[in-house]
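Only one protein chain is missing from this complex, and each of the others stays in its spot.
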């Protein structure tokens, strides 16, 4: 059974210095508030994992939480660069950042292998690209039946996975719908998991396209209304496209970013520009 | 785009002597009418594939359609044996039947590999059992990262997969809900596919738990109301438990079975005892 | 073999099958999630959910997680399982994401043959796989349930035809050839830690991994169990006698199975 708790308590209990942490969300339902709580609690030396690191990872990297990033596409969707990520990669500020780079197909299969209790996954991937020259975690594997050579990638099993969902019931069963990305896999692959939700409800009414994560498969659930802002929570609020655009200017400069961090993350329990 | 057609035309066009054919359904939505149409059309030498061969496969085997069976659990659920299957295995009547036997986990992964365009799947399976001694299609595979030895099974790619669903729209998009088993994988793994549906509707209203197979991923769709009887179609009709019980007596004896076949399959376009 | 009162069966106002089912349900106290085979295990698991473990998550291989059927299902894919489940997932998912990683604490199986090391046969009777004396239904989900669940409970009626020295075919591995075998195979789960029959309860000896009698059901003689067992059955120190079914247990069980045969669904022999 999942523990029903607060965001601050959950992060304090579950996220430790040096952990491999995945905050997943594919444009939709990104657990931004949880990422900012990790910044507030000063967690360090994280290996961040995500298929599509965006603004919240830019914030965590700029705030010095991370020493590594495992990813397949890092950008500010529809806007451009993640300047804090680029500053870390290009100028080691505020600290060097180890990159481990994959394709989406590879990352998705790595989570799926992790969720399946397998040490690796097989795919037709990376062929002809320069990724295997720079990423150690890509290997060849031969089909024992046909002799065909395919690609293997190792399972991802984060110490902690964090996702945001629309709802949970009071037993901690979690319901999410819309684009659900790789969130189920991220939670099931992890040793510990935290789900932030828009709200607790008495009953999870079945909905088209909804998936339920049973309470016994989740470590902790915390109510964090608007916890995915500036991304969106289908049925609750829209994507705040202005935030994404404004982030470009805020993040471009170290001082502007640091000022923003002081005001909007350290200065409050909700992060909005 | 799927062709909208009749059951008889679809079977004539898609199912050929010697094919590997999967009629899938996990207790729910079993394409019984399609199987009986295959009997009526006198198709021979099929390698039948199914995780859970039950009454309709008993009928097809007893009618002489099959020369092989690839499966993981064959029985009359809640009742007992499949007598026609047993007669074929134990006494080669009406013809010998090659068995290729797996576990559910193995079969499910074989379909998933087939649907994924991979030649094989990896699982933790069959370990310590006698299945690998009698089934050639089970091999060891070593993780290139950890050295751990796991099990590999080859992809299933049937020549034809047939499933039954609740609905399709007039473009041939298919909607099914409830227990959907391995049907998506069976269709996507196959070279050709047929979906029989309870009805065509103008619009596929989204429903909790429903899955949609897009029309361009299906070869043919045919309306066959009650096409899953005596199994059930959630939202349309219940499981006919009496049929399952009566099948035991009908199928136990070759003459009784042959008489039933003449009356209920060759004598009509719908099969009910 | 048919349901109802069998060898050494009813001694009071309850049947041997009822005692078996009640004992199996009691074994689920304190467990979270149970991967349920059809037939006897399903009845017992549903009884447990009603009696003392309302939060017990029942998982069926049809893909239903947290099913809450009002009557034990006739098949593992009954509509009510889907309608009452917390989640319905595909069959590949139920095996890959839910069973395989070891996140289910109890697997609940039955058997056509069971041997002294808790190995299960549901495939063929007879020494020749290609020319079987009896063709049984096959493996289903059992091999991976037996391998991957935290522990395995077996519920099966006692008879010398079922309790054999060595199964004709290992469909689902228990302790294999004995001590150390599961570890050598790299299996994660603890294996068949509990076998509940209509006569009593068997548990593996911690050193020898061989099933030994640890409890007799009320009114059952030790000799009855021995003669229904196809190997020289060891008796554990401190052999217990099971608590008879309580009135409440019987009431709930009978509510649960008003019309249902408790027969398991293997091919009849």
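Per-chain residue numbering starts at 1, and chain names A, B and C are given in the order in which the chains are listed.
Basically, a contact is a pair of C-beta atoms (placed from the backbone, for glycine too) under 8 Å apart; a residue touches a chain by one contact, two chains touch by 3 or more.
Note that this is a predicted model, so its numbers are computed, not measured.
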| item | value |
| --- | --- |
| Neighbouring shown chains of the undisplayed chain, as defined at the top | A, B |
| Touch criterion as defined above, residue of A:4, A:22, A:118 or A:182 at the omitted chain | A:182 |
| Listed residues A:12, A:131 or A:223, member touching the removed chain | A:131 |
| Hidden-chain contact residue, picked from the options B:117, B:208, B:235 or B:267 | B:117 |
| Footprint left on subunit A by the chain that the document does not show | 26-28, 51-52, 71-82, 85-86, 89-90, 101-105, 108-109, 111-112, 123-131, 133-134, 148-149, 178-182, 184-185, 209, 232, 234, 238-239, 241 |
| Missing-chain contacts mapped onto subunit B | 1, 112, 115-118, 171, 173, 184-185, 188, 211-214, 216-217 |
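The criterion applied here is as follows: only the chains that are shown with their structure count from here on.
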| item | value |
| --- | --- |
| Label of the chain whose CA centroid is most distant from the centroid of subunit C | A |
| Junction residues of subunit A - those touching two or more other chains | 117-118 |
| Residues within subunit C bordering two or more other chains | 96, 100, 148 |
